[in-house]
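Notes follow the structure.
Missing here: one protein chain of the complex. Every other protein chain is in place.
Lettered A and B in written order, each chain numbered from 1.
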Amino acid sequence: MNSAPEQAVSLDQHSALEMPELDVDILGRRNEIIRDLRALVPGEGVISETSEMRVYESDGLTAYRQLPFVVVLPETVEQVSAVLRYCHKTGLKVVPRGAGTSLSGGALPLGDGVLLGLAKFNRILDIDYANRTATVQPGVTNLAITKAVEGRGFYYAPDPSSQIACTIGGNVAENSGGVHCLKYGLTTNNILGLQLVLITGEIINIGGKHLDSDGYDLLGLLTGSEGLLGVITEVTVRILREPETARAMIIGFPSSEDAGACVGSIIGAGIIAGGMEMMDRPAIHAADEFAQAGYPLDVEALLIVELDGPEAEVTDLIGRVEEIADANNASNVQVSQNEPERQKFWAGRKAAFPAIGRISPDYYCMDGTIPRHQLPKVLARMRELSEKYGLGVANVFHAGDGNLHPLIMYDSNVPGELEAAEDFGADILRLCVEVGGVLTGEHGVGVEKRDLMPEMFSETDLDHQQRVKCAFDADGLLNPGKVFPTLHRCAELGRIHIHGGKIPFPDIPRF
Amino acid sequence: MQTRFSIHQLADPDISVANDILRKCVHCGFCTATCPTYVLLGDELDSPRGRIYLIKNMLEDGGAPSPDTVKHVDRCLSCLSCMSTCPASVNYMHLVDYARDHIEETYRRPLSDRLFRAILAKLLPNPRLFRLGMIAGFVAKPFASLLEAIPVTRRLAALARLAPSRLPGRSANEGPGTFPAMGVRRKRVALLSGCAQRVLAPELHDATIRILQRHGVEVVLAKGEGCCGGLPHHLGKTGDSFALAKRNIDAWSHEIDDQGLDAILVNASGCGTTLKDYGFMFREDPVYSVKAARISELAADITEFLNQLGLDDPTIDPDLDVAYHSACSLQHGQQVHEPPRDLLSKAGFRVHEIPEGHLCCGSAGTYNMLQPRLSKALRNRKIGHIEGLDPDVVATGNLGCITQLATGTKIPLVHTIELLDWATGGPKPAKLS
Partner (left out) sequence: MEKLKPRDEADCLEIVKWAVADKKPLEIVSGGTKRGYGRPVEAAALADVSGLSGISLYEPEELVMTARPGTPLAEIEKTLHANNQELAFEPADYSKIYGKRGGSATLGGILAGNISGPRRIKAGAARDHFLGLRAVSGRGEIFKAGGRVVKNVTGYDLCKILCGSWGTLAILTEVTVKVLPAGQRILTVIVSGLSDSDATNAMAAAMGSSFEVSGAAYIPADVSIKSATDGAIAAIRVEGTGPSVSYRAAGLAEMLKPAGDCRIEKTGDSRAFWRSVRDAEFFTEHRDRPLWRVSVAPMSGPDVVATLRGQADIRAVYDWAGGLVWIEFSSEAGDDAGAGIVRDAVRPHGGHATLVRADDGVRRKTDIFHPQDAALAGVTSRLKDGFDPERILNPGRMYRTV
């Protein structure tokens, strides 16, 4: 009835990626485990047929694929708790999954692990306008929160491009950003409470509707922990009142360098725009073709600058930004005249990634952040790399906060192109770190950037992070193979390497 | 997305098209959240991205699919909400149509399924049989529970339940025939008289013909024209559907060559989507490809046409709050958004948007009979949103939606054209009296 274990674990992933060794004992007990799981999650909640599981073999990063051991789709917190308790007892690995839109392979399944999908948790539980909070289940999409409160003039600020589909649970796990981060923050700055199920099945509540945490800031720690510490079953977010006016400007430039310099001048003038986005020529063309956003097609770089606040302030700021743009060689400026037009300006940007699908069968989306003034250097080096690898690249850039999204275009049906794209991507990220930036601004490390972590962190740095993992999941059952290049045993990490008897620091001042 | 078709497989023009479609998908997942079945079930398998994956594997492997694959493809409403969302422009419609055809060709369904689907495919496109069927259904209505108790006839119970308790009489406007323009003739159009709708709601054609005539449009119900072929097409019965489509193409081509047509109008948006796809359906057919493309180009929804023509000023002040329900075939299949809303506003109605307007009401052709559980869940969700608005009336451009929603609410449901006809000089729709 159930597929044979051999079939179920047939590796389909890219060869360069090493995942934790398969647990042969678990593989041998597949039928028994599936039976046990079915007792915990009835109906269609346990998926074990190969033909069906294949649909779950990857998330938004299709370069990596792996058939899961089994897929479980619980509907209640009690079921999540029971499944995790069972996994803990059985030594079964667990990969949590939201909408499967990760661009870093955060939800890449394991051949010997449960893929735990939370998409059935899609209810909004409470909207509290007086305290300005919404409490929702983790499978509610990012956009659905705003949709639920917009009738009363409120919204949820972080808005990743995939907001139509990505879930709030996934946003918390990855600490998702969006185009309005510079002014309104990332996910971590916009959530107030979480309910979390530990691998032991214990349910803990962190925060609530109040503003600051008691004890260690677990809310901050869990945000962006990529499913390695626990499974989120409820999220309380802060909702904000919509600004009185919001207007977007699109500004074309003859070069990316000019656009970059313009961004620096805007911030230098003390203007924190609601959003500040940059696209280069290929991205402009692909996005405009889908969204008919009215972008100028004869420019090398495009800035979208959104200003929000009271009407008078916005009008004043638009004037100042126009002046700054002129001083930075802008070739044309358009200002949205009404809300539909503003939405239209953004529609192109928000669809920019998948719209690349129109000009290339596959793309590989990178996510480094750099100090903004390094942009010209990074772009120039990227052009060299593009030539070296023979692959095109389109750039979408959260210019306000230095978060760069190069989209490397390749064709997975052409042998060798995926590998070249990966090497190209790794070179770009090394470059980001080299100029003082980081590997990932908002997509998470996942499997994609896992092996690049040592570019940024020493062994000791990573050990300090892994001990956090030990505090939550000492057996390393939750989403292993992600974030850390090697997962050390907690017992090993717990050892202290200092011995007594040394004469203490004769030359440190005492008083 | 990577595909693994052999050169041999790609020689098949259908596979080649499917491959092109699949290669466009970048697996971003944007489509999932706007898919009605995913919203209900929260399972990737019941989402467009999941089905695309299932179809990819099914076609790559060739041969008969697994029962699970069929189950999930069957659950697709073909509402095409995913196509509105997809930034990469994946043509899901052509992919799923082909998948259904492939399933029909290679997969043997259980007996009761086969029986039921065969009945639907034969009955619905044929007005004469359908009328008889409805009478039978009317007779069987009291025995619906009995039918439900027997596995082989269980599905028939759904059909019996859907039969109206009173079947309208034949309309004076049954074709073929020509209805002259009033005053100076501005346009000459054909109207798709279709199949089930003219039996269940002849008043819709009556209203359409009246309003067109008043606006100086001559209306032709072409000889030999009938079901658009959409219903069997969605059941994977490609042979039947192509035969029906050819008959229409012949009938209208004859009219075009004879006195000419400015447009071929449709007041059942589901059929409109199919007409607009004739060009694609017959792209490889040496005899029909050119003719079919011409029909697709002329095909238009009644609201598209009227909006372009310009609606006369209203003759009444209706003073009504209208919740406009955009049929999936209109908003997703044909991407017609503004015309019906603009026309209703211009005719003096206060038009309100229904929350989650992009989600299907669960009607979706024969879906409400084939997938009653999901269909009902979607219906209730939609009705919840409609009743939240507390409108005087719901307007929509597809009879299927009206029939579906009428089973769950007391708020009157009418076709957009009935309101427009009334506001510009026609009779008040019976449901509003």
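Quick note on the criterion: a contact is a pair of C-beta atoms (placed from the backbone, for glycine too) under 8 Å apart; a residue touches a chain by one contact, two chains touch by 3 or more.
What you see is a predicted model; the values in this text were computed from it and never measured.
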Contacts of the unshown chain among the visible ones are A
Of the candidates A:101, A:440 or A:479, the residue in contact with the absent chain is A:440
Touching residue (missing chain; options A:96, A:402, A:425 or A:476)
A:402
Among A:77, A:470 or A:487, which residue is in contact with the omitted chain in the full complex?
A:470
Would you mind spotting which of A:369, A:395 or A:479 touches the chain that isn't drawn?
A:369
Where chain A meets the chain that is not shown, the residues are 128-133, 153-154, 174-175, 177, 181-182, 185-186, 188-189, 198, 202-204, 206, 208-221, 223-225, 241-244, 264, 267-268, 270-272, 309-310, 312-313, 316, 369-373, 398, 401-403, 436-445, 449, 453, 456-458, 460-465, 467-472, 483, 493-494, 496-502, 504-505, 508-511
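Throughout what follows, only the chains that are shown with their structure count from here on.
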For the pair chain A and chain B, the C-alpha centroid-to-centroid distance in angstrom is 39
Spell out the part of chain B that touches chain A in their complex, as residue ranges.
1-3, 23-34, 38-39, 41-45, 49-50, 53-54, 57, 65-66, 68-69, 72, 85-90
Chain B-touching residues of chain A, taken from the complex the two chains share:
44, 47, 49, 51-52, 54-56, 58-60, 62, 73, 99-101, 117, 119-122, 139, 141, 143-144, 162, 164-166, 290-291, 351, 353-358, 361-363, 412-413
